[in-house]
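Here the structure is laid out as structure tokens; the discussion comes afterwards.
Note that one protein chain of the assembly has been removed; the remaining protein chains are unaltered in position.
Right, subunit A next:
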């Protein structure tokens, strides 16, 4: 009996094949088509409606005599669902119950304000996705960036545009270093970026926490709280529509970032290499592309983009000082945004806007309809779930498979 000689490259590193498989799954999820993204949102909203129904007391009461008067149940359900989504809409886009237009449009500006950092961080995660890397380190990168931006923001005394620019750049550099570290370790040692970025989240968190609790470092003088001094006026992102609205320059910076990332991916040789490495690292290497260097560069840029989100938080949204809450969950929401946006810059822009609306509207929903804000979280989570399970969504909506 002959022995097999078909195994192509006999010394396969242990786990390497497994890694390939995960990369492929990741690629499939990340490259899902627009229809799947759209229907995932739709499906999540439908399931969310059911949850709203079941958490509503009136609906539950009418359910008790549903066989006797089904119309009561249906009316109550409709009221609950339309009330909830109506409140979500009023809280995120246009409040038709407001007295004047200026107040009515305020929710939209809130949505944009929330969307800014989500878009920037989403770009950071999405760009890494395109190189087939999973950047879960958004939180750590944001914290480091926020700390760096904040330090520049309260420490120095410079004229307005310069101070702001330096503070933003400091944040982006800090984020880039924190992200780039993961890329560098992957390139040099093969350490998986998922593990490294998760761990760097903890390291970053405790590092910033330590600095905020130490007098000689970031902690405000004569204070016992883990918080820094507030930002100087000259380092804050200016409000775009006057003091009535909270919307600040950060949103426009996020839009610029969308354009820059689009250009990098679609028009630059760097983006070409990123895509080649992401889709097939073996072929990229054979074609003379330095795969490790590309990983490092991608993570540097990704970290800088997430860093922009961190700077945005400290210098724009909450200017009262650095805290360890500054990331506000954006580091993780960014993963969802990138997934929903299919790692395309324009897709991420719209996904960021949607999630910004969820953030802005969620509170209004809780306040006016007494529906727990967690429903919004559930809807967001369901979106991720459905995007990660394209076959399910395809089966439900009978979309054709990609490779038929």
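The definition used in the following text is that a contact is a pair of C-beta atoms (placed from the backbone, for glycine too) under 8 Å apart; a residue touches a chain by one contact, two chains touch by 3 or more; residues count from 1.
As a working rule, contacts and distances are computed from a predicted model.
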{"item": "Missing subunit (named according to UniProt) among the choices \"Aspartyl/glutamyl-tRNA(Asn/Gln) amidotransferase subunit C\", \"Metal-sulfur cluster biosynthetic enzyme\", \"Sulfate adenylyltransferase subunit 2\" or \"ABC transporter ATP-binding protein\"", "value": "\"ABC transporter ATP-binding protein\""}
{"item": "Contacting the left-out chain in the complete assembly, out of A:104, A:166, A:289 or A:318", "value": "A:289"}
{"item": "Among A:163, A:273, A:342 or A:359, residue touching the chain not depicted", "value": "A:273"}
{"item": "Where the missing chain touches subunit A, by residue", "value": "1-11, 13, 31, 267-270, 272-273, 275-276, 279-280, 282-290"}
